[in-house]
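Since the structure comes first, as structure tokens, the remarks are kept for the end.
A single protein chain has been removed from this complex, and every other one stays in its place.
As written, the chain order gives the labels A, B and C, with residue 1 at the start of each chain.
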Amino acid sequence: MTREVIYPVKVEFGDCDPARIVWFPNFFRWIDAASRHFFIECGVPPWHETEKLLGVIGTPLVDTHASFVKTASYGDTLHIHTFVPEWRTKSFVQRHIIRRDGERIMECDEVRIFAGRTETGIKALPIPEDIRRLCS
Amino acid sequence: MTREVIYPVKVEFGDCDPARIVWFPNFFRWIDAASRHFFIECGVPPWHETEKLLGVIGTPLVDTHASFVKTASYGDTLHIHTFVPEWRTKSFVQRHIIRRDGERIMECDEVRIFAGRTETGIKALPIPEDIRRLCS
Amino acid sequence: MTREVIYPVKVEFGDCDPARIVWFPNFFRWIDAASRHFFIECGVPPWHETEKLLGVIGTPLVDTHASFVKTASYGDTLHIHTFVPEWRTKSFVQRHIIRRDGERIMECDEVRIFAGRTETGIKALPIPEDIRRLCS
Partner (left out) sequence: MTREVIYPVKVEFGDCDPARIVWFPNFFRWIDAASRHFFIECGVPPWHETEKLLGVIGTPLVDTHASFVKTASYGDTLHIHTFVPEWRTKSFVQRHIIRRDGERIMECDEVRIFAGRTETGIKALPIPEDIRRLCS
């Protein structure tokens, strides 16, 4: 059993393309919101606080893999089911399953890191145990 | 005679809505790019440099008024003609005329300020004479 | 007294720009959703039905005028208050006031038409009395 958080989305007219279906980059827009929403709902403090406590400034995306199963259109209400199926040493997989009335619309596996600052940029930090516990 | 700068836009499939025409918020996306492009082409240094020299951190928008004259769709190439028809004491009007082969598609008058930092936020600075000269 | 409908918006990280505030074209994205939401909440049938009943295929925007009063950022919840302050013969004004905890963030007056098809494009129809009654 792992912690799952649901993020609702109402599909609007402007989210759709001339084929009358959701233009696919919009799915990634919603998934990015669902990713951040997951941590907030799990009780992880905002990144400007974790920076002071743990050195964590955010969870940049390093890899994403999505399958488009069914189309969606305006008027639809979607629900993004988000959880972390796998914690690695310095990265984790966040899975997002988008459903409409239970029916699967799209599925996406993201690999993200907990990023900390270095002198010249950012680096992947070891998974903070406190955050892992809150999100599991 | 005043300085005019042209910013080209190729309309893509994903910029259009189920009515097969440009979804109007995308016009504002392009106009914001044209606004910044105007200053660069006029020779104004990037805002992180003007901040040191003049205290100017950017040109936030305070008011915008747009008229939609004709529709556009994917495959179209548009040209945004940008200039400053009016310099006021602490704000200026930037006008953007969007054309397709000379034909007017959309017209937009923006009121923007040159913003400087205060202790608690930002404020409108008097128009810097150097910038005004470059952009006229 | 006129009918007012409220559309809620949660501001997400990706809606904000490097200045950490809402990038202004996103306000128009939300206002377009609020505009359509207003008619649905007032009981107006979807446009593919009104096309058969009244010849109305939608409410294209012809003119918009917006004032940006305060900035907003991610984590904010906004509410768009939408109503029609003025019905003209062949167009109407739709007003959108965006608030955060009662405080005014942005205000926008749109001029829209009820569009019908012609042989070569669209035209503005006289305001349908049934729709006007539902929305007043």
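Just so it is clear, a residue touches a chain if its C-beta (ideal position, glycine included) is under 8 Å from a C-beta of that chain, and two chains touch if they have at least 3 such contacts.
Keep in mind that what you see is a predicted model, and the values were worked out from it rather than measured.
Only one residue from A:K10, A:H65 or A:K90 touches the chain missing from this view: A:H65. Contact between chain A and the unshown chain involves residues 19, 23-26, 28-29, 32, 58, 60-68.
Contact between chain C and the unshown chain involves residues 13-14, 16-18, 20, 23, 25, 74.
Within the complete assembly, residues 10, 12-14, 29, 32-33, 36, 46, 75 of chain B touch the chain that is not shown.
The definition used in the following text is that only the chains that are shown with their structure count from here on.
Averaged C-alpha coordinates give centres for chain B and chain C that are 23 Å from one another.
With centres set at the average Cα position, the gap from chain A to chain C is 30 Å.
Counting partner chains per residue, chain C shows two or more touched chains at residues 29, 32.
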